Each structure stands twice: as structure tokens, then as C-alpha cells.
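Submitted below is the structure of interest, expressed as C-alpha cells.
The complex appears here minus one protein chain, its other protein chains still in place.
All chains are identified by letter, namely A and B, in their written order; residue positions are counted from 1 within each chain.
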Amino acid sequence: MLSRIAESLYWIGRYIERAEDTARILDVHVHYLLEGPLIDEDLACRNLLAAMGVPAASPAPDGLFNAKLVTELLAFDEANPSSIVSSLTAARANARGVSEAISSEMWEALNTSYNALPGQVAIGRGVGPYTFFRYVRERAAIMAGLTDSTMSRDDAWRFLVIGRSLERIDMLARLLSTGLHPRDGDGDDVDWVILLRSCSAHEAFLRTYHREVEPILAAEFLLLDRLFPRSIFCAVSTAEQCLADLDPRYGRAGMADEARRVLGLVRTNLEFRRIEDLLSDLGGQLRNVQTGCSAASAALAARYFRQTRSVEWVSEGPGIEVAAADGSTRMEALPAPAAAGSDADRLAALAAEEDPVPGADGTAGDDALAEDDGAGERGASPDARMAGR
Amino acid sequence: MVDRTAVGDLFDGYAPARTLGTPAWDEMFEAPGVVRPAAAVLHDALTSLSASEFEARAAARDRGFHDRGITFQLSGEERPWPLDLVPRVIPEAEWTTLEAGVAQRVRALEAFLADVYGTGQILADRVVPHRLVTTSVHFHRAAFGVEPANGVRIQVAGIDVVRGEDGRFYVLEDNIRCPSGISYVVENRRMMARIFPELFASHRVLPVASYPARLLEALRAAAPAGVSDPTVVVLTPGVYNSAYFEHSFLARQMGVELVEGRDLLCRNDTVYMRTTDGEQRVDVVYRRVDDDFLDPLHFRPDSLVGCPGILNAARAGNVAISNAVGNGVADDKLAYTYVPDMIRYYLAEEPILPNVETYRLEDPEALHHVLGHLHELVLKPVSGSGGYGILIGPQATEAQLDAARAAVAANPREWIAQRPVSLSTAPTDVGGRLAPRHLDLRPFAVNDGTSVWVVPGGLTRVALPEGGMVVNSSQGGGSKDTWVTVDGRRVPRVRAARAAKPGRREVAPDPGPALSFAGTEQQQQQQQQQQQRPAPC
Partner (left out) sequence: MSWRIRAEHTSRYRYAGPVYSSYNEARVTPLTTTAQLVLDASVKVEPSTRPYRYLDYWGSVVHAFDIQQPHGELVVTGRSVVETSVPRPGSTAATWSQLDDALLRDDHAEVLAATAWVPADERIAEIAAELRAANDPETAARAAVAWVRDQLSYVSGSTGVHTSAVEAWEGGAGVCQDFAHLALAALRAMGIPARYCSGYLHPNADAGVGMTMEGESHAWVEYWTGDWHAVDPTIGWPIGERHVLVARGRDYGDVAPLKGVFHGGPTGDLQVKVNLTRLG
């Protein structure tokens, strides 16, 4: 598979998961703020933004954060590269570039989700964000379902699932590491019920343990449960398995594949540690998990996604044939593709505005469909992908 | 015969267009109210539709295109691909001529390209002047000496034709660089079959869906010598290119990789693509990147979408580039005027499809005539495309005419002049009613080296404004599904549903454990029976 496509699939997995997890977290958070009138809304919102890695400069006149502002920032804001809207947009942009590598059902589902976003955002802003969050969760579920039911279990699927898994680990680690909501009047204890509900794990927890939520059990469930798919353990194991399937070779000793080595270390470090020990240094452990995730992502890129960017060529010697002032209108009409970054995106967007079946004047009908113009450059730079992190 | 007076609202007020004075040829009506035999069945089917039924199908069409991402940008907005709901019907008898004419043209153009990038016999024989080639900006000397393994330089051609007032098809332009639009031909058909299944039940329409398979065959046939199972890729400028949908469509339908320039790498005059398993050799590149952007070593060094070294890899015989580099020398508007001569010279045949009457302005007599009659002619720049710089004499102002005269006098080689052709019309959906609108046609041809195959039909484009002849979709143009019908009469559908094989027991899906109400009822009945049982003695 092309490295560029593998990379895009990986990021599609991450973006969709990011959108879904953000929706889950926000949903619970907003609900929580409404339910508990005694909560320090500003502080809770700042904690959430910190967890999501969004710089906390309040746009409100009084400098205070509230649920509406946070929702705007994390869900609807197109300028925030990790918002739900931005994530889905980026997922769709990546999918557009690899639409022949995923099933057409997946592409259509993602495209439909994207097309409906403006409407859903408007509804979310108007009548409250719940329908929007539900929409995002449902669309993510459809995508996940189609991923699993329409894609062969080949490398394409694996890269997508690795992306999904790493993002899931990262988001859960973020969520846990800031101890999202200090319970009212109960010191700095983490509100585990909220955390469980963010991960759709509350009901699963209750069915598993048949008792009230206790910190140790909740932490164990979210970190270590072998069966619950949104636990860190499960997500790490899934990613490890996919990596192993990508390259099943084992050496005599050690682990040749760096991403697998890092994730294995993350997993065993959780798996073979007492839950009490984990809880006593939860912050440190979660930092390890996050670091491991980033390292695994970097290792994956280094091994599988080498040189997927466009290269700018420098000319030696004289300009070549085309540099001549030959008055070719074809050539002049095209914007010269610029270097990477926003300029290229803008120029590329211009190119994209042209006629899809470029046409012409038909009186005496002219050239009818013109031909492809060579210009146009892909967006979705890796920097944009990592922004907000 | 259907009672014409009961015709549905759709055709109300349908009258032939007289855009350029004389009435245009209409694809459906011979005369007002008189339907052409080939279109009769279609006409009847349409008249039986109510306006609301028609509207519902239009909505289904837009939703379908939108969901599948088959859209185009119009003033910054993403619109569904404009497919008009009324297909254009070309009877097979007419098509056979058109098909032969298109194939003939492609064969002549192939011969011409092989000649001018080789010994230049047609130039030596003075059938075509040297300057047509040597002063063309599309004659790429860098492509000189690149010999396609199977001799084919035009794997794909799009030959634009229009039907004139006399009902004849005229060639307007040859497109043998990277002609686009075939994906819309296939998608239009697919959409029509989805929303108008009953029309297909009453017509035998020649299928278009085999195009990707034909193209793949032609591309594989172009592979370098000695490569038995070639790796074919489609090279796209990227997702922001206006034809990206088509590139993606073709790659998917052919089951080959869609690559961008950055995915490719030339080393030692061999092309590779970067994969997660390392570098993999590429044998055939169906490129949808213009010559100027294809190879920064030979052409624009600032191209970010090309692959440096690819042209020399082709020269070394290690990769096939399709369509070949430098084909533009044969499809500019000046070369167009010589195609009939090429057909006679190379094929010793008479052209099946005529050109539109064209004046070469480098000829002083022609120049004099044209300058005097500019208000009656259409003036086109030789190397322009996309409709830029075209002057339609009858519709131009005095000032425009004066400016054009000056431009032509200054550089006659850069211009040609043509007799204006009033394009034919066909019924087209305009706000829920059908009205005549002008259209053209781009048939697509595929050359695999042994024969030239032409997709039955092609892309019909429609100018939507009344009297408009601009079929460009960025200026509000639309498209039509183009049907080559084997016979206008009702013909039973060929593909009958296959009968289930006798002897095979069809097993119903496992209904699962009994959870239904019926099940509970049974249990309840049992219980009742047990309860009703007389007590044991």
C-alpha cells in the first residue's frame, strides 16, 4: 500500500475517534454542569480545556468560561483544529484523497456526515448541543461499523484501526489525567461516575461489578479491563495486534518494530502493576501512556509513512523550455503551485473551483471539456493534523 | 400512438430554438409535435410522468450525487453534478457512423504523432507545414525519441462533436492529452438506471460501464517490453484538482493505485512508488497531470505534482506514460484544421466526420476574408482552451470586433476562424418543464494498439440558459446521459432474471430462538393445556 494512503487511513481513524471522544466528553461535561448547580463552572471548564489541550483564553467579556463557550470551542469552532467539526472535516479531507482505498460505503457515510455538519451545528447552537453530540456519536458508530463490515482485514484496515486505537488511548489518558471534575466538597477526588459515563462505561461497569462506583474499581475498569473495548488495555492490545499483523516477523531477541515495543511497554506497565500502585501515581502513569502513544505514532510514521510530502525542486542551470515566454494561455491560466502550507491550500482550492468537467464555450462549440490542469496540491499537512495537541 | 394532446405538462410550449436565426436541429422532434422515431418511446414515457413525479426523481438524483461526493464547485459552493433527467438518444445507425469517424480520427492522429516525433515524413512531403509542429508550444522536443512499446501515444481520446442545423455531426476539437469526463458518462448512466429503471426496461441501451476495463486493457498493453504483469497506476495532481473525482473513479474501477507525484520516485531511470513495504516498481503511468507539470527536470521545475526523471525513464523504456508526452502538438486548433489531410495521407481514406469550416489566418487570402467578415464568424485562439479568448462574431460589439481584428492582424498564426454552428437542441429540464437547450457531445475512444474502441455515447453537455451555447458547467452547463439505442421500438430486456436452479433447496434464514409473540403464545397454550388437564385420579 502507498505510504501516503497508509498515513491518511491512520489519520482518518484518529480524526473520527477524536470527534467521537470529544463529543462524549462534552456531552457528559455539559450535562454535569447543568445537574450540579454548586459547581464552579469556570474552573470545571478550564480543566476540561486543559485536558483537551486547548489554550484557555476566554472569549467571554467577563473572562469566565461556561458550558456554552466550551461547547463552541470544542465542538463547533472551525478555527480550533481539534474541534469536532474540524476533526470530521479533516477526516473527510483525508478520505477524499484515499477514497479508492476505503469502501465506497465508508466514503459515502463520511461524506454524508460532513455534508450534514453545517445543519447539525446550526441545530446544536439553536436548541442545545445534545442532538449534535448524538449525531456525532451515531455517525462515528456508522463509520466504525462500516470499517469493520466493509473493509478487508488488510493493511488498510489495520492502519485505520491503529489510528483509532491510539487516539482512543490518548483521549482517555487526557480525560483521566486532569481528573476532570473535582466532586463538590469532596476534595480533589476524581468523579469516576462522570469519567465512566464519558466513556459509555458506566453501565458496563455496573453490570460487571454490581456495586456502586469505587475509585479503585472504576480505575481498574477504565485502565485494565480486558473486555471493555474503550479501556486503555483493550485499545493498546488492539493496536499491538494490528502492528503485529502488519509485520509478523519476530527477531531472535527484543522487538524490532519500535511502535510495537513502545506499546508493549505501555501495556505491560499497566497490566502487571497493582491497581493501588497505579492509583497512587495516576498522573505519572497516564503521562507514560500519553508519551508512549506519541512515541508509537512517531515510530509508525518513521517506518511506514516515509516521505509522503511533496518536494519542492530547485532548478539548476537555465530555465527549461516552458520558461520561455511562449504565450501559452493554458499555462498562464494556472496558478503555480506554491510551497506547502496554507498558500498551497488556497491555490489548490482555487484550482478546485474550476469546472469539474472543465468546459468551454460551445458556440460553434469550442473546446468543450478542457483537459486536466496539472496544478493542485493536497492539503491536510501533518502539522495541521497534530495541531492542538 | 399516444394521444399527443394529452401530453403531460412537461412538454408544454416546447418550440424549436432559433438561436442563430435558422432553427436548430432538435434531437427529439423532427418538427413541432412530430417525434423522431428513435425518441418515441422515451417521449411517451416522459409524457406519462407527472410534474411531481419528475421533481421527486430530480431530488433523488441530487441527493444521490451529493452523498457520493459527485459534486462540483460553483462560485465557492459545492453543487451536485448537473445531470439533466432527459437522456439524449442516438440511434445505432447514426452512432455507427460517428463511432467509425471518431476511430478514424484517432488512428490518423496516432500516425501523425508517431511521424512528427520520428522521421517527419508528412512534413517532408509538405502535407503539413513544418511550422505547425516546430513552432507549436506543445511540440515537446524533450519527448523526441520516447518510443512507446506498443506504438500507442493516445490511449484515451475525447473527440468533441456537435450536430449542425443539417443534422450532421461535425468535429469541433480533438482532445488527446488528458481528456476528462468519462467518469461522468458512467456515473450518469448509473444514476439514470437508479432513478428511471422503467426507461431502461423499454430501451436497449448500449452499456458504457466497460470503459474502465477497456482502459486498463489498453494501459496494460502499453507496458514496457518484457513486463508480463505490469503495475499500472493513475497519476493525479491531487485531491484539489477539479477532475480529482474522475481520477479516483478510474483508479477504483480499474483496481489500481491512485498516486500523486510525491508517491513516485525515479531511480536509475526506473519509476517506483513508495509503499509501506518499501519501493515498488511502476510500469505504466496513466497520468492526469499536464505535460508542463509532469517532469520538473524537463518542464516546469516549480511543479510540486510531478515526478522528476519520469520522462527519461520512459525514454529508457522502463515505464510507459499514457497519454504520451507531447500529444498537444496534434490537438491544438491549428493542427485540427489539418486532420482531414492527415486522414487522407496516412489512412488513404476520406474523413468520415467533417470538420467545421475553418480558416487558417496565416494564409493572407483567408486573413483578408476573415477580417472583412469577422461579424459572421467565430474566432478562436490556436493554443487556448477552456473557452478563453473566443469571439463570437454575430454576438460581439463593434469595439470587441475592432480589438479582435487588431489582435489577429498582429499575430495571425495564433488564431483560426470558424463558421458559427448552431448546436442541436434537446428537451431539457428547466424549472420542472422541458425546453430545448443546445448541446454538444464528447465521445471517448480507447486505443489498445490493436483496435480503437469508442464508448457508445459519450458525454453530452447542455447549455442551460435559453439560447446559450456555452456548455461549460462552471457557467451553468449541465450534462445528459447519452443513449445509443439498438432500436427505438420496445424490445424485451435481454437480461432476464435468472431462474433459481432446480433441485437446490432454498433454506430460509435461521429465525433464531423463539422470542416472538407466537412463541410465547404457544408456551402459554401449553401451560393452559397443562392447567386444563384433569387432575390425576
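Here is the rule we use: a residue touches a chain if its C-beta (ideal position, glycine included) is under 8 Å from a C-beta of that chain, and two chains touch if they have at least 3 such contacts.
Values in this document were obtained by computation on a predicted structure and should not be read as measured data.
Chemist: For the chain left out of this view, which of B:18, B:63, B:130 or B:368 touches it?
Modeler: Selected residue, touching the omitted chain: B:130.
Chemist: So one chain is hidden, and I want to know which residue out of A:130, A:209, A:228 or A:313 touches that hidden chain in the complete assembly.
Modeler: Only one of A:130, A:209, A:228 or A:313 touches the chain omitted from view, namely A:313.
Chemist: Residues on subunit A that touch the omitted chain in the whole complex?
Modeler: Touch with the absent chain occurs at residues 311-321, 323-326.
Chemist: Since one chain has been left out of the picture, which residues of subunit B touch it in the full complex?
Modeler: 126, 129-131, 134-135, 141-142, 144-145, 265-269, 296-297, 301, 308-309, 312, 315-316
Methods note: only the chains that are shown with their structure count from here on.
Chemist: Please compute the C-alpha centroid of subunit A, do the same for subunit B, then give the distance between them in whole Å.
Modeler: A distance of 38 Å separates the two centres.
Chemist: Which of the residues in subunit B come into contact with subunit A in the complex?
Modeler: Contacts found on subunit B: 66-69, 71-73, 76, 81, 137-138, 140-142, 158, 160, 162, 172-173, 175, 177-181, 184, 237-246, 248, 251-252, 257-263, 273-277, 288-294, 296-306, 308, 356, 378, 380-381, 383-390, 392, 395, 414, 418-421, 423, 438-440, 442, 459, 461, 463, 468-475, 477, 479.
Chemist: Residue numbers of subunit A touching subunit B in their complex, please.
Modeler: It comes out as residues 1-6, 93, 96-97, 99-100, 104, 107-108, 111-112, 115, 155, 159, 246, 304-315, 319-323, 326-331, 333, 336-337, 339, 344-345, 348-349, 351-379.
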